[in-house]
Structures are given as C-alpha cells and as structure tokens.
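Missing here: one protein chain of the complex. Every other protein chain is in place.
Take a look at chain A:
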C-alpha cells in the first residue's frame, strides 16, 4: 500500500507544556487509520499540525513524500466545525468545492447525489441555520468529501449523530476507503473504531501508547476476561491459575486472564463450589483498553510485561 501521509517525530509545546512528544505514524491509501485518545491527549493538535493550521516545533509532515500540503487533495472535517449560517446548502457546498478547484458542474451533481443519499433531498435551497444539528453535520461531511479527496481527515465524525446516521457515515467512510482514499479518523466511540479501522494509534498525554494493526492490537492486548455473577469469595478466585488480576464488585467478579490461555481447558480449573448465576468469557474490548489507559490503571502495561 502506498503511504499518503507520513508524520515523523512531531513535537509541539504551548507555553512550557509539551502537548505532543515525538509522534510518528503513517496513513496508507485505502486504509482507515484511527487516532484515539482521551480528551486533551493531543489528537486535534496532531491533526491541526498535519493540516498546516498550526506549525510543529519539531518533526516532519510529508504528503506523498512532499512537504507541500496538497490542499486540493485533502478533505477535512474538523472537530470544531460549523458552516456559515445564513447561506443555502448548495451555495456553501459549491463554494467549498470551488476552493478546492473542483469543477462546479461535477460538484453540483455530487452534492445532489450525496444529499439524496443522506436523506436531505430537496434541502439544497434551505439555509444552514434552518437545518437540525444532525443535518448540519451531514452537510459538513458532504462538504469534506465533495471534491473526491485522496486523503480524508475526520475528527470526531460521529459526535452528536443518531445511530442511523452513524451507520450511514460508517458505510460511506468504508466505501471511500475501499475506493482507495486514505482516511485518518479520530473518535471516542471505541466500538465504531473497533469495527471500522484497519490500524490505530493510541495517544495519551501527547505520547504514543499503542500503534499497530487493529487485529494485532487486539491479539496482543485484548486478553480474555472471565466474568462470573454470583456470591463468591475473592480469595477463591485469586487462587485460580492464569489469573492476572481480579476485580470484584457486589456479586460480580471479573478475572483478567493471562495471554495464550486455552479457554476450554482453563474453564475446567473452576472449582465445583463456586456460585455461578451467569458466566461469560470474552476479550477485553478496545473500550476497556482505552479507559484503562485514560485512567492510568496501567493494566495493559502490567499485562504486557507479564506476558513478555
């Protein structure tokens, strides 16, 4: 796969606080790359540095090997977004396409097609301030892809969308990637990221925490956990083999298991006397990994160390 964007050793400070500490990653054509992190981790700052809206103190950003930002080939949906309020939907879409040097006629066709696709048919003459928040988001999304960008940056594209619209966006983003668009996506919705992304970059306090393929990350970090509902003593559970850590709350016990266990054979280790009202075994989700990192529990680090 061809690399579209390459970020190398990016550093940025505001006043005396280092917001970005040595951030490096790549985005390939035709893949969806997620940039994740808790609020204030430095996601939007990274993106703004890529877009040339801010300038890094150190490090490089190259597009297809060139330092010049190919603005016309990039679509950008910022986190802080809005559109001019008192203008018509079609006018603003065409203006944004024109700024990207995209042919007006083609832009108009695409705009109408997308409005239809997103359930906004017949709204092209409506002014932006008459649209609901969700509709506004859809128009902003259309605006970011109307010029057929080769590289698309989506900063929190799903925030404030209802599940139906989320699904619509998800499908559209997948289609774009399938057509060869390089996509950099930042989001808090872990379930969506987990479903959609090919690779991810997890950032916390301006530093890289995890960077790799989604499947590898899951493989490496997402160990199994066993959740049992029932009245049980903590000691009983801690004594079981291959248990890294036990969390107990009310009548629920969660056992975080070491890597590489055989689920079926591990289950045989459960003593007969324990009280099981419900039992489930599943992998730690990206959501849990995320919360774990954001709250500095460092479960993963411990896990990774024990695994090593």
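Some points to look at:
As a working rule, a contact is a pair of C-beta atoms (placed from the backbone, for glycine too) under 8 Å apart; a residue touches a chain by one contact, two chains touch by 3 or more; residues count from 1.
The definition used in the following text is that contacts and distances are computed from a predicted model.
Per its UniProt entry, the chain excluded from the display bears the name "ABC transporter permease", taken from "Tryptophan synthase alpha chain", "ABC transporter permease", "Blue-light-activated histidine kinase" or "Xanthine dehydrogenase family protein subunit M". Remark: the omitted chain is touched by one listed residue; of A:58, A:98 or A:215 this is A:98.
Only one residue from A:10, A:23, A:61 or A:74 touches the chain missing from this view: A:74.
Among A:3, A:87, A:112 or A:281, the one in contact with the hidden chain is A:87. Within chain A, the residues in touch with the undisplayed chain are 48, 51-53, 71-72, 74-78, 80-88, 91, 95-96, 98-100, 140, 143-144.
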